[in-house]
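A single protein chain has been omitted; all remaining protein chains appear in their positions.
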Amino acid sequence: MTTVLVSFSTTFGTTEKIARAIAEGAGMVEDTSVSLRPAADTTAEDCLGADALIFGSPVHMGSVDWQMKKLIDTVCAWQWGPNQLVGKVGAVFASSSGIGNAGSGAELTMLALMAHFAEQGMILVPLPKNTPGYLTNGLHWGPTAITGEEEGRPVGVPDDQLLVARHHGMNVARVAAAVAGKRLLNP
Amino acid sequence: MTTVLVSFSTTFGTTEKIARAIAEGAGMVEDTSVSLRPAADTTAEDCLGADALIFGSPVHMGSVDWQMKKLIDTVCAWQWGPNQLVGKVGAVFASSSGIGNAGSGAELTMLALMAHFAEQGMILVPLPKNTPGYLTNGLHWGPTAITGEEEGRPVGVPDDQLLVARHHGMNVARVAAAVAGKRLLNP
Amino acid sequence: MTTVLVSFSTTFGTTEKIARAIAEGAGMVEDTSVSLRPAADTTAEDCLGADALIFGSPVHMGSVDWQMKKLIDTVCAWQWGPNQLVGKVGAVFASSSGIGNAGSGAELTMLALMAHFAEQGMILVPLPKNTPGYLTNGLHWGPTAITGEEEGRPVGVPDDQLLVARHHGMNVARVAAAVAGKRLLNP
Partner (left out) sequence: MTTVLVSFSTTFGTTEKIARAIAEGAGMVEDTSVSLRPAADTTAEDCLGADALIFGSPVHMGSVDWQMKKLIDTVCAWQWGPNQLVGKVGAVFASSSGIGNAGSGAELTMLALMAHFAEQGMILVPLPKNTPGYLTNGLHWGPTAITGEEEGRPVGVPDDQLLVARHHGMNVARVAAAVAGKRLLNP
């Protein structure tokens, strides 16, 4: 059994919808158990017990949301010292406004999430261009939902955003199954 | 007289069109002289003689185009040792495909260009959200043109892309006029 | 009178010491008034009233500390909508462990802080290489103090860390004096 944890913070609910689709996708892979947690309710045990961690955040002022960062700094950081997450699998996602039409800071936001997983010594799964739904909803680092159009008015979550999210979850679950328990990165 | 250098590399001509609009905007500011140069033809003298440098690149594989980087590594790098560009003004722009609908790597591309200007000790001018044309053509780091839609087919350069580019040029020229020759960053 | 706000979060006190040295440097520039605030006590009025904002953070898990990000997301973000900080001056600093001997994530940490200032449309002041004290205590984005050596044991704050910090404060205050009130980036 492979276990996947999906953790998110959300402002108006879009990031949560993407998180649910990712969790749903991961759960479609055989022998996979999935947990879905808001960042504020994610525990050290959730992280320790998972073979793969998928963290997502809205883009706020060009970087990761403080509530997701609080999870990382106050819960996950304690697992860094004793190298407890080394060799697990990590992946990320983000949601941003459509203002500017160029990601609005989704790239640095996902890189902040990736940096945490790299610090933990985890194997990172990006988002291949041939993933269904990518062409309108992604960066190479992970799926990026758009929460509003260029004037900032809210938009719904279209089907292809959920599609790419589900496939991201499937990708991560498959990689986790291939590497879990093998201690590939331990000296 | 304030002098502004706009340098660019281009693949299909979009980055050049944006570069021309930036140069045009800079030239609209009183007492400003502007040079427009392809990266391959930009010289050390061009850089030394300018009060502001504005560099732009297409996004290639998630980062700056090699031809623009060659200019930086083989021409500009020699001005870093003797601190010759310290206190000048720098700004950036990029053009990317529309694939993914989230910038396609425009952010790291512009940050690579910004990193060079920061290494040179230059004052950096980003792109404020209230700049005309920003809402459909920008990141906070600079204007970002879209060269193709999500399937990769070429798109033209719409008027508001040229509008935001012209205003970026004006912004940079005005900042350069305010700080040129004042040696604000020299100990 | 130019006004400078220095805001910081701190874990063991090193970031605060650097913040104090930056504030001290800014205050050495003629006609400059300086405020020094922990992130948790920084108010909207502090930001609105300043000509220059200098924000610093320890590096935590490869990115900005959540408490500094909370200031940005819950206080500063409200000034982004109405473009209230456009044209002000911004600069950053960080402190990191010495683990790895290559910055330990100070670069993405400072870029997250820079991203916020870019979102606000602020003029950015990096750290020129010829700044006194740079050679052992800086990145081009800003001063970087080392809080511990490679095994993580705490180190003190050596004189040249304070020296580069003071000069960073002076640089920012001088740039702020040159551009304050000129509305260079407003259309």
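First chain written, first letter: the chains are A, B and C, and each begins at residue 1.
What we mean here is this: a contact is a pair of C-beta atoms (placed from the backbone, for glycine too) under 8 Å apart; a residue touches a chain by one contact, two chains touch by 3 or more.
No experiment lies behind these values; they were computed from the predicted model shown.
A.B. asks: From the list B:I22, B:V64, B:L124 or B:L139, which touches the chain that is not on show?
C.D. replies: Checking the options B:I22, B:V64, B:L124 or B:L139, the one contacting the hidden chain is B:V64.
A.B. asks: Considering the whole complex, which of A:I54, A:L127 or A:I146 touches the chain not shown?
C.D. replies: Once the missing chain is taken into account, the touching residue is A:L127.
A.B. asks: Which of these touches the unseen chain: A:M28, A:V86 or A:V155?
C.D. replies: Of these options, the touching residue for the absent chain is A:V86.
A.B. asks: Mind listing the subunit C residues that contact the chain we can't see here?
C.D. replies: Its contact residues with the unshown chain are 62, 96, 99-108, 129, 134-140, 144, 146, 150-151.
A.B. asks: Go through subunit B and note every residue touching the omitted chain.
C.D. replies: The list for subunit B reads 60-67, 69-70, 72-74, 76-77, 80, 105, 108, 111-112, 115-116, 118-120.
A.B. asks: Quickly run down the residues of subunit A that touch the omitted chain.
C.D. replies: Contacting residues on subunit A, toward the hidden partner: 80, 83, 86-87, 111, 115, 117-132, 140-141, 167, 171, 174-175, 178-179, 182, 184-187.
As a working rule, only the chains that are shown with their structure count from here on.
A.B. asks: What pair of chains is linked by the most C-beta contacts?
C.D. replies: Top-ranked chain pair by contacting C-beta pairs: B-C.
A.B. asks: Centre-to-centre on C-alpha atoms, which chain is most distant from subunit C?
C.D. replies: A
A.B. asks: So what's the Cα centroid distance for subunit A and subunit C, whole Å?
C.D. replies: 29
A.B. asks: How big is the gap, in whole Å, between where the Cα atoms of subunit A centre and where those of subunit B centre?
C.D. replies: 32
A.B. asks: If a residue has to touch 2 or more other chains to count, which residues of subunit A qualify?
C.D. replies: Where subunit A meets two or more other chains at a single residue, that happens at 62, 105, 108.
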